[in-house]
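The structure appears below as structure tokens.
A single protein chain has been omitted; all remaining protein chains appear in their positions.
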Amino acid sequence: MIQAPDLPAWAAIIVGTLVLLGAAITLTGSVGLLRLGTFYQRAHAPTLGTTAGMACILVASALCFSVLQARPVLHEILIALFVTATTPVTLMLLARAALYRDREEQVAAEAAGTRKKGDTDLPA
Amino acid sequence: MSRRLPHPWLIAALVLLWLLFNQSLSPGHLLIGTLVALIAAKGLSALRPLPLRIRLSSAIPRLAVIVLVDIVRSNLAVARIVLFQTTRPRASGFINLPLDMRNRYGLAMLAIIITATPGTLWMRYDPAQRSVLIHVLDLIDEDALITLIKNRYERLLMDIFE
Amino acid sequence: MEMVIALAIGILTASGVWLLLRPRTFQVILGLSFISYAVNLFILITGRLRTDAPPIIAKGDGVDASLYADPLPQALVLTAIVIAFATTALLLVMLLISRGLTGTDHVDGEDRDQ
Amino acid sequence: MSGWAAHLVIAPILLPLVVSAAMLLFDERRRKLKRWMSFATTGALLAIAIILLRATDPYGVAAAPLVYLLGDWPAPFGIVLVVDRLSALMLLLTSVLGFTSLFYSMARWDRAGPRFHALFLLLLMGVNGAFLTGDIFNLFVFFEVLLAASYGLVLHGSGTDRARAGLHYVAINVATSLLFLIGVSLIYSVTGTLNMADLAARIPLVPREDLMLLEGGAAILGIAFLVKAGMWPLCFWLPGTYAAAAPPVAAMFAILSKVGIYVILRLTTLLFGDGAGRAADFADEWMLFGGLATILYGTLGVLSSQTLVRLAGHYVLISTGILLAALGTGQSTVVAAALFYLVSSTLAVSAFYLIIEPIGRGGEDEVAQAIAEPVFEDEYIGALEEEEDEIGIAIPATLAVLGGGFIFCALLLSGLPPLSGFIAKFAIIDGLLRGDGAVPPTVWALITLIILSGLATVVAMTRAGIDLIWTPTERPQLQLSIVEAIPIGILLALCLALMVQAGAVMEYIERAARTLGDAALYTSAALDAPRAGDGAIAP
Amino acid sequence: MTGLLLALAITAAQVLLGFAMACAAWRLAQGPRAQDRVLGLDALYVNAMLLLLTFGIQTGRPLYFEAALVIALLGFASTVALAKFLMRGEVIE
Partner (left out) sequence: MFEEWPLFILFVLPFLGSLAAAFLPTWARNAAAGLAGTIAVVGLAILIALYPSLSGDGVVREQIQWLPSLGLNLQIRLDGLAWLFAFLILGIGALVVLYARYYMSPADPVPRFFSFLLAFMGSMLGVVLSGNLIQLVFFWELTSLFSFLLIGYWHHNQSARDGARIALVVTAAGGVCLLVGVLLLGRIVGSYDLDTILASGDRIRANGLYTPALILILIGAFTKSAQVPFHFWLPHAMAAPTPVSSYLHSATMVKAGIFVLMRLWPVLSGTDEWYLFVTTTGLATLLVGAWSAIFQQDLKGLLAYSTISHLGLITLLLGLGSPLALVAAIFHTVNHATFKASLFMAAGIIDHETGTRDLRRLSGLYRAMPITATLAMVAAAAMAGVPLLNGFLSKEMFLAEALAEHSGTYIDEALPYLATVASAFAVLYSLRFIHQTFFGPPPTDLPRVPGEAPPWMRLPVEILVLACLVVGVLPTLTIGPYLATAVRSILGDQTPAYSLAIWHGFNRPLMMSLVALVGGTILYLIYRKPLNEAKSSPVVGRLKGRKTFEAVMSAIVAGARACEAVVGTGRLQAQLRVLLCIALVAGGLPFVHFGYSLGQAPGTLVDPAFAIVWLIGGACAIGAAWQAKYHRLAALILMSGSGLATCITFFWLSAPDLGITQLLVEIVTTVLLLLGLRWLPKRLPEMWSGNRWPPSVLLRRSSDLAIAIAAGLGMAAIAYAIMTRPPPDSISRYFLERSYTEAGGTNVVNVILVDFRGFDTLGEITVLCIVALTVFSLLRRFRPAPESVKAPVQQRVQNAFDDAHADRKIGDTVADYLAIPRIMMEISFPIIIVFAIYILLRGHDAPGGGFAAGIAMSIAILIQYMAKGARQVEAQLIIRPLRWIGIGLLLATVTGAGAWLLGYPFLSSYFRYVDLPLFGTIPVASALLFDIGVFALVVGATVVVLIALAHQSIRVPRPSRPATDKEEGA
């Protein structure tokens, strides 16, 4: 589906750049999801997508629609708002749950005597 | 904030939300929006939320700018770590951040800022100890980070919410 | 693109059927959900593959029907989605009740494996 | 039918819907009110069905079906409801079963769990809708309505057996519903329509290269209906499910397998009637062989059943088999006879399910389990609270009444004289043997199986009846309340009436079969039905 | 010319987002632990939302925005439920 909106050249360039940039940032974050070693480290990675990556694409979208409809289209801000407000909720809850689960595992490993020396202690 | 009349700020925000959804400023939408906002606000007040008081001050734009800048910087930092730092171990770890702020809305805002900033992750708030556990991806100087957060964010947030 | 959609439908169906034939109730629920996905897509493509042509018409007379995707399968899928949702809920509750009363999550209410 | 009466066509769907919706506004404490509401509703449905039956069968006129354009959109675009003689007959049968089963449930079964009345009425709505609709997707929707209600009703009264059987029932029917959707969408993909009459008009025009899709869709759709009807080997769920269900529920379920038969009959005559060529013969052949296998399996099941409820379930399979095979022969006299058999066997099975429970009562009491002491504070405890509110007086000479009723049922099911079961089977065999040409071996096989299944039923019923009714046991004295006896009596009396009035009924059914065979009548009535206005309601 | 460039840019961006989704899906499928899967799912949703936004830009139709809005506003509910299930063994107490 190779197609694109009918934008003036300046807008097309900005929109294209922003979209590509946003996608690249998001991809970087997702690559982090793969490459980082522990859950806690990985939990940082998606925030790239939910901040800069998303912002670039949203700005591109707002610009694109504003030009197309010849009036300011601002409702992209809603997405930014919602994502920013809800992502922390999930991350917070998930990270805390992971902490609990890892702690339990650690306790169990201690009880069984199978815990390796090098493992970092988790906060209680 | 009484249960009968929800906070006017809230209603205003909801009307604005309605208008944004509909992308319209027509009086009709304003009217319907107000109606909808009243219904929605009534719903919220049934949940008996904690009272919210926002002090309008220069702290708000300042905080916004700081957060934006920090987020951009952190994005770059984390991207660099993800893309280029292949060798382990990385110095990630937990820090315990003591807090002075008690207002829940302020804390929530802080949680959003910290979590939205790549590289830091709000993990657990302990109301008894009044401290928060934060995971930091690239932990170089623990104390510096604590000071940074307290100075850059907490103070401004306390200005706004307390 | 047709091939991609066809394969997608095929894989969803195959996974769903495999799960449907498993002996544990939870697997059966998931299996039915997968087949539902496949069937919903299948119904949709009976209106043929149309991209960028949502059936949201402009106000006014003289609609050129060929410019829009077939809206009828979409309406049918919506009904199917709702019914699949309802069914999943019901089946889940049935499974819980069966588990509670029979003491096993085997679909026959008794463990026959092993 | 004009004016307000024209809307009567949709009443069998809307009335139970509205009443059950209204019931949701009252909680379980208003049970008496709900009882009256649902009782009145089933009564009204009965009256409506009779009116529709008469409306579709005026004297001396080749009556076109009544058509109701929903939303006033013309067919084939909107959904239409169509009532012809056959659907009116099925509606009447449903109302009768609904009335008697509900009546019976008021002895105590409606208190064995919450929300019985609403679910029961919604089941009626679904069944009525399936009989009325003239649109295949709408048929799917009504199938779902009736299935959803039946899922709830299967588990009514709770208990391990119900949970086990219910799970199978739901799983198989959900899978079947998905097949239904695949079939419908395949047909739509080729014809571009969902209206049955329009389909009948468009199918002959389908190009040859698309026939594979059309017939594949029709075949898959057929499988879905055959599962509902209970054709071997798609029927193993049926006896267990019906056996687990509470008696009034099972009695109502007697109509469910007939819904599958009805739809098969409707669609084959309409879509694959004369002129459809290969497809029609193909379907007929499968139905004939499937029917034969089903009778055989049902017979085996009847012989090997340990309990009466399972016997009844396998009998349902036999009846399905007989109907399918009879329809599969494609002879119009046999179809008419099969319809008579459908009516008779449905009433008989329903009565049988109702009478089994009082006969077997006192053994492992399922009710005792059902109204066991609640475990949780919020649990529904209606049955415990209202013990003093027992409706119905136990009748004297219970044993004689039950024994008589049992014998009636046994005669009906096995097809022995003097009740309608005999006439039905006789009519089918007579129809099969009519004609001048040689009788094909499959027809001989069908006749043999009909006879053998009847004999097997005699053997099994005699054994079971003697064990349960004649053999002295330690069980407490059998009890039957008036509330239970009346509906059983009504059903059996209807079977008797069916015998006495066999001539009149058979004539009606033959007319119904003739209208059914006349696809053009149906098609033109549905597609040319006039609208009330032009487009949406004019301002 | 710019139109073609824009089209290519958007398509490239979609491919990048597709890969991003694939990364998230890998985490989702691979685990190793339940929290990793949930994290993967959350990221998958966010990436899908961005993909839908690019569809919007590509077609010039605001419809896709609504879809993104749904994910942005409500998508977190299922992740919250999963997280809570991990933490408490129960979604609603």
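Here are a few things to note about the model shown:
Just so it is clear, A, B, C, D and E label the chains in written order, and each chain counts residues from 1 on its own.
Throughout what follows, a residue touches a chain if its C-beta (ideal position, glycine included) is under 8 Å from a C-beta of that chain, and two chains touch if they have at least 3 such contacts.
For clarity, every value in this text was computed on a predicted model and none was experimentally measured.
Between the chain not shown and the residues D:V82, D:A427, D:L449 or D:A525, the one that touches is D:A427.
Touching residues on subunit C toward the chain that is not drawn are 1-24, 26-31, 33-34, 37-38, 40-42, 44-61, 63, 65, 68-72, 74-75, 77-79, 81-83, 85-90, 92-97, 99-101, 103, 105, 107-108, 112-114. With the whole complex as reference, residues 11, 14-15, 17-19, 21-22, 25, 28-29, 31, 34, 37-38, 40-41, 44-45, 48, 51-52, 55, 63-64, 66-67, 69-71, 73-75, 77-78, 80-82, 84-93 of subunit E touch the missing chain.
Operating definition for what follows: only the chains that are shown with their structure count from here on.
Counting hops only between chains that touch, subunit A reaches subunit B in a minimum of 1. Mean C-alpha positions place subunit C and subunit E at a centre distance of 21 Å. For subunit E, residues that reach two or more other chains under the stated contact definition are 59. The residues of subunit D never reach two or more other chains; the list is empty.
Every residue of subunit C that touches subunit D in the complex is listed here, in rising order: 20, 25, 28, 32, 35-36, 39, 42-43, 46, 72-73, 76, 79-80, 83, 86-87, 90-91, 94-95, 97-98, 100-102, 107-109. Subunit A meets subunit B in the complex at residues 25, 28-29, 31-32, 35-38, 40-41, 43-45, 47-48, 50-52, 73-75, 77-78, 84-85, 87-88, 91-92, 95-96, 99, 120, 122-123.
Listed in rising order, the residues of subunit A touching subunit E in the complex are 1-7, 9, 12-13, 15-17, 19-20, 22-24, 26-27, 29-31, 33-34, 39, 42-43, 45-46, 49-50, 53-54, 57-58, 60-61, 64-65, 68, 75-76, 78-79, 82-83, 86-87, 89-91, 93-94, 96-98, 100-101.
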